[in-house]
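Supplied in structure tokens, the structure appears directly below.
Left out: one protein chain. Kept in place: all the others.
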Amino acid sequence: MDFYIQVLISGLLLGGIYALISIGLNLIFGVVRILNFAHGELVMLAMYGTFWLYKLYDLDPYLSLVVVLPAMFLFGVVLQRFILQPVLTTSGVMKMFTTVGISILMQNLALILWKGDFRAVQTFYSMSTIKFSGLIISIPRLVAFGAALLSIILLYLFLKYTYVGKALRAIVEDHATARLMGITVERHYLLAFGLGALFSALGGTLMMPFSSVYPTIGGPFTALAFVIVVLGGLGSMGGTFLAGLFIGVIEAFAGTFVSPGLKEAIYFVIFLLVLMVRPQGLFGMGRGTEEIGLK
Amino acid sequence: MKKYTLWIAGGLGALLLLLVPLYFKSTFVLHIYTLTFFYIGLTAAWNIMAYGGNLSLGHASFFAIGAYVGALLYVKLGISPWIGLTGAVAASFVGGMILSMPLIRLRGPFFTLATIAFTEVLRLIAIDWRDLTHGSAGLNIPFDLGWLNLTFKSGAPFYYIALALAVGSVWLSRWVRYSALGYHLRAAASDDQAAEALGVDFNLVQITALLISATLTAVLGLFYAFYSYVLEPATLFSFELFSLQPALNAIIGGMGTVWGPVIGAVFMTPLGEFLRFYLGTIQQGLNYVVYGIILIMTVRFFPGGILSLLTPLGVRFKRWIGDTGDNQ
Partner (left out) sequence: MKKLAMLAAACICLMQISVTGVFAEEKTIQIGALYPISGNLALMGEESWRGAEIARILRNRQGGVAGKQIVFRQGDASTNSAARSETERMIEQDKVKAILGTYASSRCMVASEVAARKDIFYFELGAIANAITQRGYKTVWRTCPTSLDFCRGQVNFIINWLAPTLGKKANEIKVGIAHEDGEYGTSVANSFATLAKKTGLQIVSVEAYSNTSNDLSSVIFRLRKAAPDIVVAVSSSQDAILLSRQANELGLNIPIMGTGGGHSFQSFADGLGPQANGVLNVDFTQYHVNTKYTPGLEEFVKLYQETFKHFPRAGSSLANFMGANVIFNILEKTGGSFDPEKIRKVAMAMDIQPGHTATGWGVKFDKEGQNVRAECLVTQWRDGKLVTVWPKKFAVMEPILVK
């Protein structure tokens, strides 16, 4: 029994990280309506940022958040303003391919600047754990889990109770009407993209104590975040969190009891099944999603 | 009389292409041509779905299905790839049917995501099922010369095969576009409900397009497998090479048109090779940086693709040769 609980804990911790990475994508996907293929590259960039701050200035990964988060917010805003905004009026396909271009560009700029080496930071808490009654919980992973939960609560409160948050939600539901209601849609897009990049950066930085970074690390994150956002439902932050946990647990159990090589395949199959049976996502709101491709 | 001028121009072009292997002894040049033809075929096949407004980023799955079925039948059972073609078509048909389930319910980005997931699942199975596919270690096509085995010493036979495949794919995609199916597809792409109100079975139309596109891609995959000697999941299921690239070609050439994919593939394939060996060896990764910039720029400045730039030229050309045909 202990063994199953241990696997469950590992899965939940993993799911917390997954949720953290996916929040940003949900914001961008939901508000700006762009299928952002460069999402994993945002995570990658933040990870490199954390690594270099650690390497060059001896800055602890958790402290480096102070620098990395604002920097990545700004990066997201710049990306949206100068690269994505000009193509905003074209079709969804064109927007998507712009992000593919950004992804290719970022990946290879990283290769040119920092070479293909995998880099990891080494902190005193990297492998520290809490142990009780035979169960093991990794502390940095627990921190990431806590950060995911906290981010989602904060984001929920922000969306629910502030004016800007309400405007963002209005855009998620129907951006044409939102515009008619006097919401400056483009400016909110900037904010959404910035916030999206910020949350990706949070995920990337909090992963650094137990993970390594290299130029092509982003790809799997992008795919994973899409799976989670769609499962959780567009615009639903709580849904993203639960879907993240769900995928993490599935991955842990499938990996342990079926085969580590097939664990990704299993969650992709579940993703396909959910898409077919309940395309608005397991926890999605189901409103306003028609225009971006749900029947 | 005026129509003839176009036909003569086309015929001359075709004749020139047929003569290329006689003129260029370098198999490198032939290889670039062959690769370009494969991509013309792939892009045209991909584009059939795009008529209906559906964007797949999972065509690598059909490509790999065709490649693996053909190669496995040949390597394990000794069945000639020409007969194996039927197996490849059948398998990709089944694959297409599976993917048509999400197609019925999903559109736009969500369908695109489904195609990606579908490919990932197949890729991981191909890696894991080692008794069948040899996993990542790869499957080799033995070097037994002969037309029946699709194995040749010179580059010319495959040049002609790939040329024929490219012409066939473009012809098929053109036929689809101007058939009733094509009109229904385009109607469906522009406005679902209106098309449905006219009595078009929307799902049937989209599924038919998917199946044609999938089987055509599988046929190309089979020939590509025999052209490339080694089969391994990392290459055949490659997102960049066979899912993304056809889509890129089509977008850069002009998506949803007949000739856009051809122009896109003719432009992009040599460009990719060119960038790799002139820039990639100067500084690792530089070629992809340029590639990424070209992509972003094209979408921004020529969203209609290269074809939209050429169309005014084409009109002028037609006026010049006195053709005022109404097929524009």
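Chains here go by letter, A and B, matching the order in which they are written, and residues are numbered from 1 within each.
Keep in mind that, in the parts below, a residue touches a chain if its C-beta (ideal position, glycine included) is under 8 Å from a C-beta of that chain, and two chains touch if they have at least 3 such contacts.
The structure presented is a predicted model; accordingly, all values stated were derived computationally and were not measured.
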Touch criterion as defined above, residue of B:L19, B:V94, B:A137 or B:A194 at the omitted chain:
B:A137
For the chain that's not shown, point to the residue among B:Y4, B:W147, B:W171 or B:F301 touching it.
B:F301
Thinking of the whole complex, not just what is shown, which of B:V29, B:M101, B:V167 or B:A189 touches the missing chain?
B:V29
In the full complex, which bits of chain A touch the chain not displayed? Write them out.
3, 6-7, 10, 14, 17, 108, 111, 115-122, 126-127, 129, 136, 138, 207, 210-212, 214-217, 219-220, 251-252, 254-256, 259-261, 263-264
Residue list for chain B contacting the dropped chain reads 24, 26-29, 31-32, 35, 124, 127-128, 130, 135-138, 140, 143, 153, 228-230, 232, 234-235, 238, 240-241, 267, 270-271, 273-274, 276-277, 280-281, 284-285, 287-288, 301-302, 306, 309, 313
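What we mean here is this: only the chains that are shown with their structure count from here on.
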Approximate Å spacing (C-alpha centroids) for the pair chain A, chain B
32
If we count contacts the way the header does, which residues on chain B are in touch with chain A in the complex?
55, 101-102, 105-114, 116-118, 120-121, 124-125, 127-128, 239, 244, 247-248, 251, 255, 283-286, 288-289, 291-293, 295-296, 299-300, 303
Quick one: which bits of chain A touch chain B in the complex? Just the residue numbers, please.
35, 83, 86-87, 90, 92-94, 96-98, 100-105, 107-109, 111-112, 116, 215, 219, 223, 226-227, 230, 259, 261-262, 264-265, 268-269, 271-272, 275-276, 279, 292-295
